[in-house]
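Before I ask anything, here is the structure I am working with.
Here the complex is missing one protein chain, while the rest keep their positions.
== chain A ==
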Amino acid sequence: MIEEKFDVIVVGAGMAGNAAALTLAQRGLKVLQLERGEYSGSKNVQGAILYADMLEKLIPDFREDAPLERHLVEQRFWMMDGRSHTGLHYRSDDFNEEKPNRYTIIRAQFDKWFSQKVREAGATVLCETTVTELAQDAYGKVIGVRTDRVDGEIHADVVVLAEGVNGLLGTRAHLRERPKPDKVALAVKEMHFLPRETIEARFNLKGDEGVVIEAAGTISRGMTGMGFIYANKECISLGIGCLVSDFQRTGETPYGLLDRFKRHPSVAPLIEGSEVKEYAAHLIPEGGFKAIPQLYGEGWVVVGDAAQLNNAIHREGSNLAMTSGRIAAEAIFQVKSRKDPMTAENLSLYKTMLDQSFVIKDLKKYKDMPALMHTQSQNFFLTYPELVSKAMQNFLRVDGTPKVDKEKTTFKSFIKARSWSGLFGDAFRLARAWR
């Protein structure tokens, strides 16, 4: 056993773990952070978009040296069917501001930088160390962790579980259940490299401007899922994800889905001639507010993806991870400052503080959306995208049909596919869940 005792052990060096370790170290606590990868970032997978506001709260001047790709000036939402997409695009020169709001990043590079900040703040960061289980006393209080190193038990007053979506340690210690197949999505992603000028020409960008495309529709073949295309400086992150339970139900393969997405006529020209340099897969928490497990206990708190903190509607996760990590650290610091023990009662401060933040408020707002999207996946991801595509084409194609007749055709197609009550029901359910 390592004799040295720490104030806090942080398990994991992703967004949540780094935010927690940094905040704790900045406040003078003795922090040990454990990471199983060869460096922070080498096991971490994300699209990825960085939300500046949440990082500014941790590192105000991050723009000076963080490895950022492109600041986003444009967002495109695509509703896709087999050969078409109907788009809602928003682009604004307002996003070309001194301190941009969102950036694309490459996680392996960004996390390495983030981890350096954690070290500079005074935390001990130990990589290439897999935590195998939590160390608990006879009463079940978490007193530290066990690792795969020789003499691998290490003690601390409190353990911050930032172990990622799988939450293995928490499950092993019976603090929470294993994620269920209908509460997590499996996403696969490729990194497509192209010359910078080619990317800028294809996406209508200049300088470090960036664009994000979020796509849904028949590309997920009736499953609840989304595709994404993010422009980085010299590469494009392209991926698609669907609920694990949907893969289970349909027998679709993740790589088959990815390749069909890549071959879609709206997508193929964007990546034509690219060199693929990586293929990654990752789970994404999709259960929303109702899937949030117990967030604290005797000697422990859980943050980020391990706490299933992900806003599936807005595609936000890393900012919820960063914020929950920071808030957990602030709560721990407060308990420590009062010289109080790290009991569940005292650590409940973390939940109280998190409840008051946008993290829980946003998830609560959309608490009924996951169930709606998951049970109505055929309608929202197949039927409607096809109807909309046909309607748009009918609207645009000039063939001598009087407009009145065209409108009738479109109108009838909606009624035929979903019926009056179906259409009103879908609209009502969507409005209620969105409220």
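List of remarks:
Note that in this section a contact is a pair of C-beta atoms (placed from the backbone, for glycine too) under 8 Å apart; a residue touches a chain by one contact, two chains touch by 3 or more; residues count from 1.
Throughout what follows, contacts and distances are computed from a predicted model.
One subunit of the complex is not drawn; among "Ethanolamine utilization protein EutJ", "NADH-quinone oxidoreductase subunit I", "Ferredoxin-like protein" or "Branched-chain amino acid ABC transporter permease", its UniProt record names it "Ferredoxin-like protein". Summary of contacts with the chain left out: across A:R27, A:R70, A:H85 or A:R107, the touching residue is A:R107.
Interface note for the absent chain: among A:L283, A:V301, A:M369 or A:V388, the touching residue is A:L283.
Interface residues of chain A facing the missing partner chain: 36-38, 41-46, 48, 106-109, 111, 127-130, 132, 147-149, 165-166, 168, 178-181, 184, 186, 188, 190-191, 235, 244, 247-248, 251-256, 258-260, 276-283.
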